[in-house]
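All protein chains but one are shown at their positions in the complex.
For reference, chains read A and B in written order, and residue numbers begin at 1 within each chain.
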Amino acid sequence: MRHDQKGSIPANHLLAVTGLGVRFPTPKGPVDVVKDLSFTLDRGQTLGIVGESGSGKSMTSLAIMGLLPKDAKVTGSILLNGSQTVDRSDAELRKLRGDSMAMVFQDPLSSLNPYYTVGLQITEAYRAHRNVSRRAARAVALEAMAQVQIKDPQLRIDQYPHQFSGGMRQRIMIAIALCCEPDLIIADEPTTALDVTVQAQILALMADLQKETGAGMIFITHDLAVVSQVAQNVIVMNTGRPVESGTTEQIFSAPAHPYTRALLNAIPRLDDDLEELKMVQEFTRPKVTPAAVTTS
Amino acid sequence: MTTTPTQLAVAAEEKGSPLNGGGPTSARRVIHTMRRSPAVLFSAGFIVLIALMAIFAPLLVQLSGWGPYEYDANAVNPDLGGLPHGSLGGIGADHWLGVEPQSGRDIFARIAYGGRVSLSIAVSATLLTTFIGVVLGTVAGFFGGVADQIISRLMDFLMAFPSLIFMIALLSALPAGNRPVLLVLVLSVFGWPYMARVIRGQSMSIKNREFVEAAYASGASKLQIVFREVLPNLTGTIIVMCTLSVPGYIGTEAGLSFLGVGVTPPTASWGQMIAAAVPWYATDPMFFMVPGTFLFLTVLSFTVFGDHLSKAIDTGEAR
Partner (left out) sequence: MVSYFLRRLFSVAVILFFVSFLTFVIFFQLSPDPAVMICGKTCTPERIEQIREQLGVNQPFLTQFFTFLGGIFAGRSYGAGEAAIHCAAPCLGFSFQTSQSVMDMIVSRLPVSITIAAGAAVLWLLIGVSAGLISAIKSGTWWDKGAMMFALGGISLPNYFIALVLQYVLVVQLQILPFPSTPDFAEDPLFWFQSYIMPWSVLAFGYASMYARLTRANVLDTLGENFMRTARAKGLPPLLVLRRHALRPSLTPIVTLFGMDFAGLLGGALITETVFGLNGVGKLAADSIGKNDQPVIMGVTLMAALFVVVANVVVDLLYAFLDPRVRIKA
């Protein structure tokens, strides 16, 4: 069965998810937090997964990363670079995590360990997968920090997370994700905790870096306006099930499912008029180059 | 995923997360959660039993036939240096928990009367420290400013004190007077900062919550806000802290009485009974086992009850 699926999917997909299900046992019986989810993602492409909190979008990302709690039951198939990751041992998945696939989380402050310098937190990610000296890893970290446009990386590398602003912390998280040049980046609400202007900078940075590295990206958000800006394809999820999927334009111009329409209507300044949608896009698109505002 | 229950309520509260952050928790739900745990039922049962024994000590003593100060020369054997007749420290139908060596006083009667002393001291000290702690903690946390400065310095000072040694020194220096009252006062002087510190931290965080701002906006005075918004939100914390204070004070009172600066003979207290048993521990182990076991089980029951209460309020609020 699984073999058949493998055969039926072209090998050139970076990620192919088929019939993904995630089930948790609860005192009141098992609950499906994700059900019947299928999609493919190619290199250089961005897939937006949109839904309200509790729609199963974060569970999907954790399932791909293999980071679900032990009591979660995962069914279906996840093929990364053509090889199955569901039911693999944690030791094997660990070799993929941080190397072939990396993740950027929502709250950059709590996602960084306050007790260690950002330098250590970047280099440990690199050294987990590359057998290099401390010094070589530091050079990579400095490069990654420059890549995410942090000024004075030589100075900043030995500072602690609390000495960075929110946007800068998220840049550190991105640097951690990028240092091993992963094929797949999963960004789980990476801009939700940030100010609007900083949001725009981070989005632009991620888009640039993706273009540079050619990685595939899954962008998870509850914000359709953000998705319209970064993703070519969109999946809308509700209570663990995909309710609609298609190209971003399709979804925005002709939402088929009532839930999608509701989501679209929930965005303030946005109605069915595409002209206005463009205005919003103009608004959220960065007007200044990120490098100019890095000292925030 | 389940929320991780915090074992040490006090430790969690010091981190500044109000136990009862999301508004007053439904008391019914907490009771419902508590009633499902056998540990809670056992400990609550034992506490009730001890409380009843303490309250009705005079009646029980009439039943058992021996008062706490009555000497029963027939129960001890003068040839053996005053050891009780019979095995297990003289336990039998006549003396339910045996007798003291030499004097022959009935241990059950002394346990019951001792429980009265221990419990009333612990409960009084808890009430007094709670009152002082809540008043000063709210004043410091909610009103801030100079009041907060003074109260905080005072708390720092009292908590930096080597309190046990100082309590002993104080109690030994003070004139005899009414020992139980003195004990309550001394325990409270060193005890209130622990309550006040937690209350202060939580009032500070509640002060900045939206519902308090809303109350201000609708024209409530500061005092009204304290009584209508702040204190109701602290109820859970206060109840948990109280429950966990009682065993602390029982233990400290027993320790002080054990060291001979607490309740003075012939009044009985559990700690003092253990102290009296020290010279006899090798020949009449029941003499220290009985009060020791009562002390242990009482402290344990209060701690278990407080732990579960804190957990129940914690998770009740998280859902």
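Just so it is clear, a contact is a pair of C-beta atoms (placed from the backbone, for glycine too) under 8 Å apart; a residue touches a chain by one contact, two chains touch by 3 or more.
This one's a predicted model, so the numbers in the text were calculated from it and none came from an experiment.
Where the complex has a chain not shown, which of A:G98, A:P153, A:G167 or A:P190 is the residue touching it?
If we include the chain that is not displayed, A:G98 is the one touching it.
Going by the contact rule already stated, which one of B:A125, B:A140, B:I168 or B:A268 would touch the omitted chain in the full complex?
Touches the omitted chain: B:I168.
From the listed residues B:G67, B:G144 or B:P285, report the one that touches the chain absent from this view.
B:P285
Just name the one of A:D36, A:D107, A:E143 or A:D208 that touches the chain not displayed here.
Touching the chain that is not displayed is residue A:D107.
Would you indicate which residue among A:V31, A:L67 or A:A262 is in contact with the undisplayed chain?
From the options A:V31, A:L67 or A:A262, the contact with the absent chain belongs to A:L67.
Go through subunit A and note every residue touching the omitted chain.
65, 67, 90, 94-99, 102-103, 105, 107, 110-117, 121, 124-125, 128-129, 160, 162-163, 173, 176
Suppose we count only contacts with the excluded chain; which residues of subunit B make the list?
4, 6-8, 11-12, 156-157, 160-162, 164-166, 168-170, 172-175, 247, 251, 254-255, 258-261, 271, 274-275, 277-278, 281-282, 285, 288-289, 292, 295-296, 299-300, 303-304, 307
FYI, only the chains that are shown with their structure count from here on.
With centres defined as the mean C-alpha position, give me the subunit A-subunit B separation in Å.
From the centre of subunit A to the centre of subunit B is 52 Å.
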